[in-house]
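All protein chains but one are shown at their positions in the complex.
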Amino acid sequence: MSSQLGQLFRISTFGESHGGGVGVVIDGCPPLIPLSEADLQIELDRRRPGQSEITTPRNEADQCEILSGTFEGKTLGSPIAVLVRNKDHRPEAYSEMSEKYRPSHADYTYDAKFGTRNWQGGGRSSARETIGRVAAAAVAKKVIKHFYPDLEALAWVKSIQNIEASIDPLTVTAEVIESNVVRTGDPNTAGKMIDRIKEIRSEGNSIGGIIEGVIRGCPPGLGEPVFDRLEADLAKAMLSIPATKGFEVGSGFSGTTLTGADHNDHFYMEGEKVRTHTNNSGGVQGGISNGEPILFRVAFKPTATIMSAQPTVSKNREDTELKGRGRHDACVLPRAVPIVEAMTNLILCDHLLRHRALCER
Amino acid sequence: MSSQLGQLFRISTFGESHGGGVGVVIDGCPPLIPLSEADLQIELDRRRPGQSEITTPRNEADQCEILSGTFEGKTLGSPIAVLVRNKDHRPEAYSEMSEKYRPSHADYTYDAKFGTRNWQGGGRSSARETIGRVAAAAVAKKVIKHFYPDLEALAWVKSIQNIEASIDPLTVTAEVIESNVVRTGDPNTAGKMIDRIKEIRSEGNSIGGIIEGVIRGCPPGLGEPVFDRLEADLAKAMLSIPATKGFEVGSGFSGTTLTGADHNDHFYMEGEKVRTHTNNSGGVQGGISNGEPILFRVAFKPTATIMSAQPTVSKNREDTELKGRGRHDACVLPRAVPIVEAMTNLILCDHLLRHRALCER
Amino acid sequence: MSSQLGQLFRISTFGESHGGGVGVVIDGCPPLIPLSEADLQIELDRRRPGQSEITTPRNEADQCEILSGTFEGKTLGSPIAVLVRNKDHRPEAYSEMSEKYRPSHADYTYDAKFGTRNWQGGGRSSARETIGRVAAAAVAKKVIKHFYPDLEALAWVKSIQNIEASIDPLTVTAEVIESNVVRTGDPNTAGKMIDRIKEIRSEGNSIGGIIEGVIRGCPPGLGEPVFDRLEADLAKAMLSIPATKGFEVGSGFSGTTLTGADHNDHFYMEGEKVRTHTNNSGGVQGGISNGEPILFRVAFKPTATIMSAQPTVSKNREDTELKGRGRHDACVLPRAVPIVEAMTNLILCDHLLRHRALCER
Partner (left out) sequence: MSSQLGQLFRISTFGESHGGGVGVVIDGCPPLIPLSEADLQIELDRRRPGQSEITTPRNEADQCEILSGTFEGKTLGSPIAVLVRNKDHRPEAYSEMSEKYRPSHADYTYDAKFGTRNWQGGGRSSARETIGRVAAAAVAKKVIKHFYPDLEALAWVKSIQNIEASIDPLTVTAEVIESNVVRTGDPNTAGKMIDRIKEIRSEGNSIGGIIEGVIRGCPPGLGEPVFDRLEADLAKAMLSIPATKGFEVGSGFSGTTLTGADHNDHFYMEGEKVRTHTNNSGGVQGGISNGEPILFRVAFKPTATIMSAQPTVSKNREDTELKGRGRHDACVLPRAVPIVEAMTNLILCDHLLRHRALCER
């Protein structure tokens, strides 16, 4: 069940980068939610390779097909299966990798664990696996809109290497984020980020950065302590994205240097609504949303594939060397933005159904 | 199922700070593991209040009783239930809190979610809830020792506010960590940290910090991608601890400023063993342990309870003010060290059983 | 997780017949449901030994304690832990069983599986284990009443060996069933059944029979196909009760000799309500309740413990002989009636919450 996520809105992703295809089965989607393949395709297109000058030139259309679970434009309440065929097969580009472990990739650990791996293009550890997540999250987003029309989850590139954007999480819009190919919410920094990515790519090197996310319009009450706290489930969801190394919510690591007197968020009444003056809590207290915007950050390491020769070992346990080949993103963050949003929507959808089951009055 | 953790080694914690008691039921412990109440008590004693001059003066013995699941000093393979009675009841100390929400606590969100809460001492959101985790983790530790005798999980205080310790995760020992009441691995800094905690307590204020953890001797192969990656499950486990705001593994957030050429961990052979020269991966690649030490950090915010009056709102939705009372830790980190270790052992135990089920040959 | 049942209303039972006690933790109970220990005790008293002249003379009060999850007479939404202490310890009565396997008991299979067992009184395979189920089901019953006030689940003894009672499932009442110690719904047959039980007990022998159950007032729509059909979950729940050998719903095994023309239940309108003229479906169609009474039967084998010497084998793998000792029920059915009701309520409660989560509009 390691490729399953969610308690009520449960998704099962499948597929390797080479093979029949990748996809997802969603078990636990409420009936009568309007849903079409176009709803999924719009999100898949934001994730697909070849979408802009700063992503990998691999050109995969990633056309999805809904195999089941809908009828006359609405969900049936039965499992929704989505399939995206693999098209751009080039196993020969990976033949050297059948024998040598790429540094900081999953080649060695998959072999260590399973005693086998599909070495063609990364197999199950390929970023293509996230297609199933993004498709499922497009469904989750529709469910969320149905129950909480005001809820909106957004993500953007906060920093690329050491270039940091200036963004107001309370006001940034999807339009602004999508207006530049690097998907930052700060148009003034976008150019610098794009230049840096191009530069590092031309060097055959790679870079990472930080993606920031916000959930606005979330009602108080979502989150299931003690283990399934909203931020704990978000942390797991984010750390399950390839290339991530860290997660923080609200004041995060920098909050550890404040005192309680400075860190505490004081409550006050705004009309009928309980609000806090500050938001160091990041919108969650005791694992439950408090109605303030939920703010978090996710660290992405630099892409492991680089175009220079690196020392490594072979399957036969001999020291050797490997040089990256193929077409890769020198920086995954622009394409990771929709994945961070996807994981956010998957967690929110599951939690809203869980809250509905036990606590809604 | 929000108070359950684990797929195979599944724990169900229960209990509020006031009421009959707190505890845990472990379903999925292998049979024939030697186990006694003393194994649990030793870990519970590291967590309990009143253990040193820098922890809350509340004095709770937290004596545990194993109700089931063992026979003649060994586990039976049936559920292990552990109970710790609540002793130090002082509901009257909390009476004001029945009407007012403590800032940056879970009072408001519990009411928002459940429409009720046990306001006596924090109820379910009290740190007493972690007793069940620590007890279960003591069992997990025995299971781990049975299957992987060389595996060791350790945690220590890395920083208190802005005082940072210098610790080598590869060599630090449990003895060194336990040799000082603040539970840092750097005895030179311990004194400074202790002084800062005393100082902030005397001011009625509070502080946070960072706990660092290492898993040494973990074989390659643990972790269940794509969702139940080892670091993803660690992230969730850590973020489920009260007062945590962030998690990072390996190079974490600071790794986002490196290039791939600097960040990649090159493989080499050390005898029969595949090793890496550097460890920016933090011992996990593709969600699976690679045999290198697993390194992570957890951010703890400053304790929410402080002894000065703060603005807040009442249950009746009126602006008001609340001053902290009672006996609290001005800094939770020393007592959180065994909890971080506990969560680590719970995740490891579950993953070793999952690996055993499907992949062990 | 083999001692856990339910997806949303999830119970974890624990405890052996000898040891600290038996009980349950319920994770997933909605908040604000009125609940007291008396609600549980009334059901536990129907299950306890020593309650009448035809049950085992062991006299266990089975007094329960709610350890957590309630506050001021209502559920909190947090885990509800219930403990019943073991009192009537007589391990010495079982010493022979430490070496020899009782025929048709679980002694041999527990050893085969776990490599160990608590041989004192049956350990985990003892009927005392059902205490946790009955306690949890008392909570489930309160939840059901909260959401569906008209729903009622009843069970009764339909047959003892070859003595069959005549009962109308549509009209039989709890009062009639409880009016006789054998718990049949047919007072005319009760005397004969009681006599047969006394007779077989005086012979040191034992008997079984059939328990029938009905769920009245269940709204259409409960059940989660394809796997978690309402009758499938009932079947599992019933077959998880010790000593059960069969389950049937509606027309059951005898319906296999009818033709479709005779078996089909025709729909008709009764006012606003869709009804069926006959009820061979037993109230479920396609795994979902159709609003008609849900009818089922459960087969119980004769008690395995009898007072005559029987051939068996020892732990050391030698042929030997064993004579039953101790105080046992010659017929478990009267005490199994509340357990069948309990399992019914547990399944219904879980399904109503699951329905609420995804399908309620």
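Residue numbering begins at 1 within each chain, and the chains themselves are lettered A, B and C in the order written.
What we mean here is this: contacts are C-beta pairs under 8 Å (C-beta built on N, C-alpha and C of every residue); 3 or more make two chains touch, one makes a residue touch a chain.
Computed from a predicted structure; not experimentally measured.
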Quick one: jot down which shown chains the absent chain touches. A, B, C
Of A:Ser3, A:Thr109 or A:Thr189, which one is in contact with the hidden chain? A:Ser3
From the list C:Ser78, C:Asn118, C:Asn180 or C:Ser206, pick the residue that touches the absent chain. C:Ser206
For a quick check of understanding: of A:Ser78, A:Ser254, A:Thr278 or A:Ser314, which residue touches the chain that isn't displayed? A:Ser78
Check each of C:Gly255, C:Pro293 or C:Gly326 against the chain that is not shown and name the one that touches it. C:Gly255
Residue by residue, what part of chain B touches the chain that was omitted? 8, 28-32, 77, 353-354, 356-359, 361
Touch list for chain C against the chain that is not drawn: 1-5, 7, 13, 101, 103-106, 108-110, 112-115, 124-125, 129, 159, 161-162, 200, 205-210, 220-229, 231-240, 242, 245-253, 255-269, 272, 274, 276-277, 280-282, 284-291, 297, 299-306, 308, 310-313, 317-319, 354-355, 359, 361
On chain A, where is the contact patch with the chain that was removed from view? 1-4, 7-8, 10, 12-16, 19-23, 25, 27-28, 31-32, 65-71, 74, 76-81, 83, 113-118, 123-124
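Just so it is clear, only the chains that are shown with their structure count from here on.
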Innermost chain by mean C-alpha position: B
Round to the nearest whole Å and give the separation of the Cα centres of chain A and chain C. 46
Express in whole angstrom the distance between the two chain centres, defined as the mean CA positions of chain B and chain C. 39
Please report how many Å separate the Cα centroid of chain A from that of chain B, as a whole number. 26
Touching two or more other chains, which residues of chain C qualify? 8, 28, 31-32, 77
